[in-house]
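Note that one protein chain of the assembly has been removed; the remaining protein chains are unaltered in position.
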Amino acid sequence: MEKMRSIGLALGAVALFAMAAPAMSQGNDLSVGRKMLVEDNPGDLWIDIGKELFYQKRGPKKASLEQCDFGLGAGKLEGAAARMPRYFADTDRVEDLESRLLTCMTRLQGFDRKGLVKQAISRPRSKGSDIEALALYITSRSNGMKVNVTLSHQKEYDMYKAGEYLFYRRSGQTDFGCVQCHGEPDKRIRLQDLINMTSKAGAQEVASTWPAYRGAHYVVRTMQWRLNDCVWQMRLPDLEYGTDYSIALTTFLNHRGNDAVMQVPGFKR
Amino acid sequence: MKNNNWLKWSAYAVAGLIVAGCATYPDQATTKQMAEKMVFEGFTYSAEHKSRLVQDRSQQICSKIGDEKLTQAEAAEVVKLARASIKFPASGKLVGDWKTGDKLAHNGAGDRIRNGKEESRKENGALCQNCHALAPGEINVGNVGPPLTGYGKQRGNSEAIAKYTYEKIYNAWMYFPCSNMPRLGATEHLTPEQITHVVAFLIDPQSPINK
Amino acid sequence: MKQLRRNFLKLSGGAGAMAVAAAAGLLKAGSAWAAPWNKSAFESKAVADVQKSLGAATLIESKEITITAPDIAENGATVPVAVTSKIPNTQSISIIAENNPFPLAASFDIMPGGDSYVSTRIKMGKTSDVRAIVKADGKFYTAAKEVKVTVGGCG
Partner (left out) sequence: MADPMKIRATLQGDTADVRILMRHPMETGTRKTSSGVVPLHFIQSVVVQHNGKTVLDAQWSQAISQNPFLGVRVKGAKVGDKISVTWTDNKGDKRTDEVAVSAGS
């Protein structure tokens, strides 16, 4: 059987070398446009919007988010996002930035969780959601700092391992796990580059560039959105916002992306 | 009283272990149990769509973590299951219309679910363009899979090639166990008739892919 | 007129006063500082008509114009385009996406003190030449660069 596999692989390899230079590599490649876009990122416009939302007294309890602990103490934002997901004793669970926001917006501000979740991912071309702007503002307060997702609590270890398992777990119509698209260098779906998340550099790119401005949607997108859209393309059912499935994958990727320098918003085509 | 103290002590001991940094990675079985729970609690789905989360035997085998290799026995099982899955079209004809196949190859839609509803399409696309180079000079093509440019030119359009190509699309794992290629026929993403059109697109000398 | 406008600004404390002035109806929206919007040029569907509306009877191909844009745009909704003109006395730079329903995307009048460089982002429906028309010393110069547009995503 091993033999059969290698014959198949050899056949594939022949075809691959026949076309070794894809159309892309000639002339000015995609990096020219990308550089122009990322230098002046409209996503920056949402940082101040998020900041205003953060300090405003909002919700049924008319409270700001200043009492929210993102892991470094209430209201301490400097470098907090770079260390998430992490374990929180008050909820006894590992939370990523977005699920932590849900926790604080419900507990401190009295918002209804269902309502928040429903609006968390905004429509393309809209003004964006509160959570998107808040997540960007809070993450921007880690800009220039290194990603440092530590595993010290047992639940953080558990999340990391579950995330790894899920990264490789194949199911559904397309037989896809994450690794089918994100396991090799220099791959593309159509023209879109796929990050090789099994490499250190790839995981670092993931860990340090979300939230990001999505050019095609004209809004700021978050990691929860990214995962949501991936599983949609994988033909899986609706991924619920802020659930352990997504937190596990984010823990896995961000921990492996440690030491990347945070720079948000990213710019995604 | 004594008992109580002992309980307290052991509780401290456990807490101490964690604080002292003795938390560790869970073993494989525990990881699997936790992660599988996350899958079924992480999605909203109907009874019909639950099947997309449940792994079949081949998918289980093919979900190797990290660099773990497929064993020979596992590869053999995947191939056997794949061979058994293949259904041929009622007509018996394996080569359809390349023009229809061309359209299908460039169609990346179908079967996606949002808010519990499947996107409404007349038919599913064959998704080829997402991952494979197609006609010469086409730019907007992926490279996750090998290029298919000149597929028929290189291999000809004999009956054997038609059958191999049909089977390869229907269930790629019959030839490449656990490859990245979706088992498009076996998962019922494409119908047998649709696959015959894609076969034609790949091997017909008139097809742009062979120009 | 120009002098008058500047004096007015000085007197009323600069740009911040503008909103006040507008609210008071002192300035007609858009007309106080900006040249009138070139309706006929922007509503032209053919490149030749755009050219006519810009007042360019003939165009001179020029290597002194640099268009910076990607060969392939990943997303036609946001295509970065920058134009630099090294032609002396450049007065205006217009950016045209030839295959768009309304080809003229933008027109920049450059005043003394402004540099003959502009950078922006345009929407492109399909693969097209992006053309720059530069007016300098009353003459019109042009250059073009093809930008391939692919449909993003997997839809």
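Chains here go by letter, A, B and C, matching the order in which they are written, and residues are numbered from 1 within each.
The rule is simple: contacts are C-beta pairs under 8 Å (C-beta built on N, C-alpha and C of every residue); 3 or more make two chains touch, one makes a residue touch a chain.
This structure is a prediction, so every number in the text was calculated from the model and none was measured.
Q: The chain left out here touches which displayed chains?
A: Within the full complex, the chain left out of view touches A, C.
Q: What residues on subunit C make contact with the chain left out of this view?
A: 6, 9-10, 14-16, 18-19, 22, 29-30, 33-35, 37-38, 42, 77-80, 82, 97, 100, 102, 104-115, 117-124
Q: If the missing chain were put back, which residues of subunit A would it touch?
A: Touching the chain left out of view, subunit A contributes residues 39-42, 44-45, 48-49, 125, 218.
Note that in this section only the chains that are shown with their structure count from here on.
Q: Centroid of subunit B to centroid of subunit C, CA atoms only: how many Å?
A: Averaging C-alpha atoms per chain gives centres 48 Å apart.
Q: Measure off the straight-line distance from the CA centroid of subunit A to the CA centroid of subunit B, and report it in whole Å.
A: 23
Q: Express in whole angstrom the distance between the two chain centres, defined as the mean CA positions of subunit A and subunit C.
A: Those two chain centres are 37 Å apart.
Q: Indicate the residues of subunit A shared as contacts by at least two other chains.
A: 24, 189-191, 233
Q: Specify, in ascending order, the residues of subunit C that touch 2 or more different other chains.
A: Those would be 72, 150, 154.
Q: Name, in rising order, each residue of subunit A that touches subunit B in their complex.
A: Residues 1-2, 4-5, 8-9, 12-13, 15-16, 18-19, 22-24, 151-154, 156-158, 160-162, 164-166, 168-177, 180-181, 184, 186-191, 194, 198, 231-233, 235-240, 243-246, 248 of subunit A touch subunit B in their complex.
Q: Any idea which subunit C residues touch subunit A in the complex?
A: Listed in rising order, the residues are 68-75, 77-80, 82, 119, 121, 150, 152-154.
Q: Applying the document's contact rule, which stretches of subunit B touch subunit A when the two form their complex?
A: 18, 21, 23-26, 30-32, 34-35, 38-39, 41-46, 49-50, 52-55, 59, 62-66, 72, 75-76, 79, 108, 111-116, 127, 129-131, 133, 137-144, 146-151, 154, 175-177, 179-183, 187-189
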